[in-house]
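Note that this complex is displayed minus one protein chain, with the remaining chains in position.
Coming up: chain A.
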Amino acid sequence: MNGVAVHSALVCTETHNAICNIHNEATGKDLLISALNLYTSLTHQQVIMRMRLKLKTVFVLYFMVSLLGLIYALMQLGQRCDCRDHAKSKDQQISQLRGELQKLQEHIKTSQLSKKTDVPRIYVITPTYARLVQKAELTRLSHTFLHVPQLHWIVVEDAPQPTPLVTDFLAASGLTYTHLYKLTPKDRKLQEGDPSWLKPRGAEQRNEGLHWLREMGAAAKGKEAAALEEAVVYFADDDNTYSLQLFEEMRYTYRVSVWPVGLVGGMKFERPVVEDGKVVRFHTGWRPNRPFPIDMAGFAVSLRLILTNPQARFDGDAQMGFLESSFLQHLVTMDDLEPKADLCTKVLVWHTRTEKPKMKREDALQKQGLGSDPDVEV
């Protein structure tokens, strides 16, 4: 009779009405019931024929419509939505805002001056070297640091003596700073044309910064020494990008605190994996078997730990990527790491790199002796 029968329409005719009824209840189609009632009065043959046609088309149509509707809805879902904002009603928002406003005004009355002095100090060690973009990098870095209270910037130049550019810049920056310098020995220095990953950079300069801190720590007495007990040391490269929240996260570090770093290791971000409040491993795509597969910008060390471990330093001869491990493995084990940034789920620092500006025309002009005025500092 009907070799193509796949459709439930035919099922209804061949089996009892009971199943059809269940079916109808499930779908809730009143017209089906009335149609069926109408057709039971006709002959069996006619019933079969008409039912087949009517119900079949109805079901086909229904199936197509529901499929289209599903596809449409799924497409809509493809767009991301910021659902949090729609959760509250306007009234709630207004009252919440009023409450915050009141809190703020109270905070103003009771708060200290903007330069809070009762929080642990952050020592930021930045190695830097002379290149075209140096002043620009230091400028925008200083703009970030100016927002952080109790920050002491230790700038270590890779130079035989302090350069006027950095000296003048630091003097005008408005920050609390220490200006050091340490020349990298020739064999460890990257040559022109070497890729940046060939030799680890900044090791000598960071060690110089640590050396200065240790000397200062030894010479400090009384209240100053007490302040140093709580201080934190952070290694910040001059081309990375730091959010202001990062410094608040690292401020209270007992030993070594860690957090995710964006745009590093060939991935969107690298991070320590935290379970039960402890770091169990590191989520990184590049050489995860290092003792500490973490970027320089991804951890901070308490000054206390540095002062009590005078032998801890960066190994300038370390393999690529092992520079951080060479320092950290003397200080702490993975168990003792303190995860920050919401248990290492937020990215608060990005390992950005600045392009080397193209100087073709400048070089051509220099050859002709018509280069731009060298007195103008860039």
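Everything that follows uses one rule, which is that a contact is a pair of C-beta atoms (placed from the backbone, for glycine too) under 8 Å apart; a residue touches a chain by one contact, two chains touch by 3 or more; residues count from 1.
One rule holds for everything that comes next: contacts and distances are computed from a predicted model.
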Checklist outcome for this item: Complex minus one chain; that chain's UniProt name from "Cell cycle control protein", "Integrator complex subunit 11", "AP-2 complex subunit alpha" or "Galactosylgalactosylxylosylprotein 3-beta-glucuronosyltransferase" is "Galactosylgalactosylxylosylprotein 3-beta-glucuronosyltransferase"
Checklist entry - In the complete assembly, which of A:P127, A:G202, A:G262 or A:P339 touches the absent chain? => result A:G262
Item to check | Selected residue (touches chain absent from view) among A:L31, A:L61, A:A130 or A:L146 | outcome: A:L146
Item to check | Of A:L61, A:V280 or A:L365, the residue in touch with the unshown chain | outcome: A:L365
Checklist entry - Out of A:T176, A:S243, A:N309 or A:S325, which touches the unshown chain? => result A:S243
Next on the checklist: Take the complete complex as the reference. Which residues in chain A touch the chain that isn't displayed?
Outcome noted: 5-8, 10-11, 14-15, 19, 23, 26-27, 59, 62-63, 66-67, 69-70, 73-74, 76-77, 79-83, 85-87, 90, 93-94, 97, 100-101, 103-105, 107-109, 111, 114-116, 132-133, 135-137, 139-140, 143-144, 146-147, 149, 241-245, 248, 260, 262-263, 265-269, 271, 283, 285-286, 345-347, 350-355, 357-362, 364-365, 371-372, 376-378
